[in-house]
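Heads up, this is only part of the complex; the chains shown haven't been moved.
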Amino acid sequence: MPETGSETAPWPPTVIRVRYAETDAMGVVHHATYPVWFEVARTDLMHHLGLPYRDVEARGYYLMLSGLNVEYRRAARYDDELRIVARLSSVRSRTMTFTYAVLRGDELLATGETRHIATDQTYRPARLPDDVLSLLQAPGRARLPGT
Amino acid sequence: MPETGSETAPWPPTVIRVRYAETDAMGVVHHATYPVWFEVARTDLMHHLGLPYRDVEARGYYLMLSGLNVEYRRAARYDDELRIVARLSSVRSRTMTFTYAVLRGDELLATGETRHIATDQTYRPARLPDDVLSLLQAPGRARLPGT
């Protein structure tokens, strides 16, 4: 059950509280909010890996989105406290994939995946430097259960 | 090439101009904007099918998202004029799938898909009424090329 394995991760999960602005006229969270939450959890994960994303940009790289999937199972509501679990599921020199789970207590609300391509700041694909890759691949990844 | 076949659709494509608020610090459109644009094109498509989504809600139904995919090929920028092409690719009594293409001139920027489940307004799956289904299935769909 990789989606609910956050308890065993070596760092605290990302916790967010649903903002009113994130809801829509159906009374629940708008679906385009989930990729934003994924990004919040990705930011936290990269901090935990010792590679804050802002430092990646400061060194001249972007990790641009090449693909996004979300599966919605249950709706989230205003003021719900949610955990967002992010994992880095694959890393190559120019691409990487993260997976996500959104939980309310033990209830799985959504899962997702983002695929990224490393580029320079003219948006051209670029190989990430070795020290960046090694932070992404180890020991951070080795400490991640189920990836 | 279903993605670029909008020229043959029986109605004008959805045209949007990129808003500044839709960009991010990479200088291009943030990826979570694309599902919002898909929704704009879906609204237009349902108007063209004679079934405005607001009327679906007025009759007591929601078409909630159960799945979302986006493939990003090229970045969009502030003030770009884009066409969003939406198609209804499958309809059943409780579920439906739309596909999308985002174009800047002849250049394909992104493609995507949204999967929906019909619910009542307590968020329980519900069978859509026959007259709603027939508007979604024909003649509207029959007039849609490539679906």
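So that you can tell them apart, the chains are marked A and B in the order they are listed, and the count of residues begins at 1 in each.
Here is the rule we go by: contacts are C-beta pairs under 8 Å (C-beta built on N, C-alpha and C of every residue); 3 or more make two chains touch, one makes a residue touch a chain.
On a predicted model such as this, the values are computed, not experimentally measured, just so you know.
The complex is a homo-oligomer: 2 chains are shown here, and the full assembly described by the structure file contains 4 identical copies.
Everything that follows uses one rule, which is that only the chains that are shown with their structure count from here on.
Taking each chain's centre as the mean of its C-alpha atoms, chain A lies 25 Å from chain B. The residues of chain B lying in touch with chain A in their complex are 25-26, 28, 31-33, 35-36, 39, 57, 62, 64-72, 75, 123.
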